[in-house]
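Only one protein chain is missing; all other protein chains are in place.
Labels A and B are assigned to the chains in the order they are written; within every chain, residues are numbered from 1.
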Amino acid sequence: MKFSELVENLNSEIIGQSLTDHPTLNPEILGVAAVDEATSGTLSYIEGLKFASFVQRSSASALILPLDESLQVQATEQGKAWISVANPRLVFAEVITLFYQPYQPQPSIHPSAVIDPTAKIGSAVYIGPHVVIQAGVTLGNQVCLHPNVVIYPDVTIGDRSILHANCTIHERAQIGCDCVIHSGAVIGAEGFGFVPTASGWMKMEQSGITVLEDGVEVGCNSTIDRPAVGETRIGKATKLDNLVHIGHGCTVGQNCAFAAQVGLAGGVTVGNGVLLAGQVGIANQVKVGDRAIITAQSGVHNDIPAAEIFSGSPAILNKLYLKTAAIYKRLPELYQSLKALERHFNHPV
Amino acid sequence: MKFSELVENLNSEIIGQSLTDHPTLNPEILGVAAVDEATSGTLSYIEGLKFASFVQRSSASALILPLDESLQVQATEQGKAWISVANPRLVFAEVITLFYQPYQPQPSIHPSAVIDPTAKIGSAVYIGPHVVIQAGVTLGNQVCLHPNVVIYPDVTIGDRSILHANCTIHERAQIGCDCVIHSGAVIGAEGFGFVPTASGWMKMEQSGITVLEDGVEVGCNSTIDRPAVGETRIGKATKLDNLVHIGHGCTVGQNCAFAAQVGLAGGVTVGNGVLLAGQVGIANQVKVGDRAIITAQSGVHNDIPAAEIFSGSPAILNKLYLKTAAIYKRLPELYQSLKALERHFNHPV
Partner (left out) sequence: MKFSELVENLNSEIIGQSLTDHPTLNPEILGVAAVDEATSGTLSYIEGLKFASFVQRSSASALILPLDESLQVQATEQGKAWISVANPRLVFAEVITLFYQPYQPQPSIHPSAVIDPTAKIGSAVYIGPHVVIQAGVTLGNQVCLHPNVVIYPDVTIGDRSILHANCTIHERAQIGCDCVIHSGAVIGAEGFGFVPTASGWMKMEQSGITVLEDGVEVGCNSTIDRPAVGETRIGKATKLDNLVHIGHGCTVGQNCAFAAQVGLAGGVTVGNGVLLAGQVGIANQVKVGDRAIITAQSGVHNDIPAAEIFSGSPAILNKLYLKTAAIYKRLPELYQSLKALERHFNHPV
């Protein structure tokens, strides 16, 4: 499609565009690409001034620019069509949808699926080959169960939720509407509950449930356990990446994002809008306040106040961490300084 | 059921109870709950004095208390029925079983399961839909294979073991009695054995086996590899949480517990009763002594003596770690002190 056509099709607010001044700068756009991999005929985006050099270096025929006049001038000079918007990455996300429709199977129930007669199945669902649905399950409308998904008894799944291949939903789990469970994830399995006794570990039955509120996404091969009593709960619109572990009895708020390989031990409480970077670990019963950010590989053993950034293992305020990490690298030098002082003063320590 | 009835049904030793002095304090108990989420009609427990304030704050109608007279008095004053026991958490685990029966499918073999004719199948087994059992497999009595489990050739599984959905057991693995393999776990796959050569990696065939002794539990999506020669072995009653990795040729003792996301490289030897907290990593060939405890996110590169607590990456004695971690936070301050001393004495360093 022509660049002009593409621009007309966008719902996002366009604040400036090359077409206004250069109506003939109207290339055919064949697809989208990352700015450093773009070829002629593709459209890409410049997230911010940090990537300004790509206006010249990229081979893209058109660019989504931030609100910066000098970038606009450069783009025009390079013969690139452009639009300027408040949030280029967001608009790029919209542009992708003009060129790409995600794979979505047509509603149908494959004859090889094994569905208990007591299950209640909504309308327009897709149930792929070899899916297993046990007794008492309720599926909403337009639910999509990819091949080899297994649903244990008494699970509820809300409208339009998508469960990818080979994932497993355990007994009594409640999954809201518009959730996406990626391949291999396991929701609502028994929490790790063993009581030490003189004769070894005694298993504590995990009679609770796991609840995913609407719009939750769970990454591939992630695991969210159910507790002995009560609930493990993931709040509305929270997104979990791959290989994340959420222990029994955790409560995670709304609109959080947890990167890959994050692990929450048992009974952790996380507020709304919290960001956990990759491989973060949080210990039993810790509380993390709203909008806190924990940087990669941090280990959290104490409660985290709202809206603060924490780092390190054990985690401390990021501001302090940056200083300590800088000095950590200089420990050998500090050690030499200290020893030199001691020698100089014949100090007996 | 009435509280009095519940108390009569317990096998645990009850050391004191409100019914003795207050036979009319006998509420109807409808279920069990965590002490901070309990509602009227539920029974909960106070694990220790740390949670004493919940005797007043909880809405539970009955409590399992530790052996503490003041808590008993408080509970009675609050109109709560109670029992006092040596290990409240253990008794709570027993009480859960009065209200909750875990899901256990009836013995049956689903017609969609594909079972090689050479497999030997015990009595009273459950083999769910789409299970695959290859040649030479032996299943004990009352084994439960949930849907979509895949068993490679020549595997042995002991009586009463439960394999949850979508897990995979590789060739020649030996799984004992009363084991639980949670959804998505992979047992006995090829170890990561590649020999560097001038022309790239040469694969070393993994001809060994993986052995799980009786009573082992393996968490969701955990992986336990087999070695090039010999065995990878997990000892009796050892419990592994989710997303744990056990490399080829490891030997883990009895009654250990490994929290989520722990990783053991190749050839690690772990004694009996060892506790590894979340995200711990242990390097190739390391030996960990009996009853050692390694705290969360520690990285172990050297052998660990029996019954010691280790922490940090690289791991050091926990006692020392607590001191160093405390000073680590004060590094910027120490740095300033050192620089001030140097300035004061015009020290040339």
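Methods note: contacts are C-beta pairs under 8 Å (C-beta built on N, C-alpha and C of every residue); 3 or more make two chains touch, one makes a residue touch a chain.
Nothing here was measured: the structure is a model prediction, and the numbers come from that model.
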Given B:Thr168, B:Thr238, B:Asn255 or B:Thr295, the one touching the chain that is not displayed: B:Thr168
Which of B:Thr223, B:Thr238 or B:Gln254 contacts the chain that the document leaves out: B:Thr223
Listed residues B:Leu243, B:Ala257 or B:Ile294, member touching the removed chain: B:Leu243
Of A:Ser18, A:Gln74 or A:Asn166, the one touching the omitted chain in the full complex: A:Asn166
Interface with the undisplayed chain - residues on subunit A: 31-34, 37, 87, 89-90, 92-93, 96-97, 99-100, 102-103, 110, 112, 128-130, 146-148, 164-166, 182-184, 215, 219-221, 237, 239, 241-243, 255, 257, 259-261, 278-279, 296-297, 313, 325, 328-329, 331-332, 334-335, 338, 341-342, 345, 347, 349
Those residues of subunit B which, in the complete complex, touch the missing chain: 112, 114, 130, 132, 148, 150, 152-153, 166-168, 170-171, 184, 186, 189-190, 192-195, 197, 200-207, 221, 223, 225, 227-230, 243, 245, 247, 249, 261, 263, 265, 279, 281, 283, 297, 299, 301, 313-314, 316, 320, 323-324, 327-328, 330, 334, 336-338, 340-341, 344-345
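Assume only the chains that are shown with their structure count from here on.
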Turn needed to bring subunit A onto subunit B - CA fit, degrees, nearest 5: 120
Distance between chain centroids, defined by C-alpha means - subunit A, subunit B (Å): 27
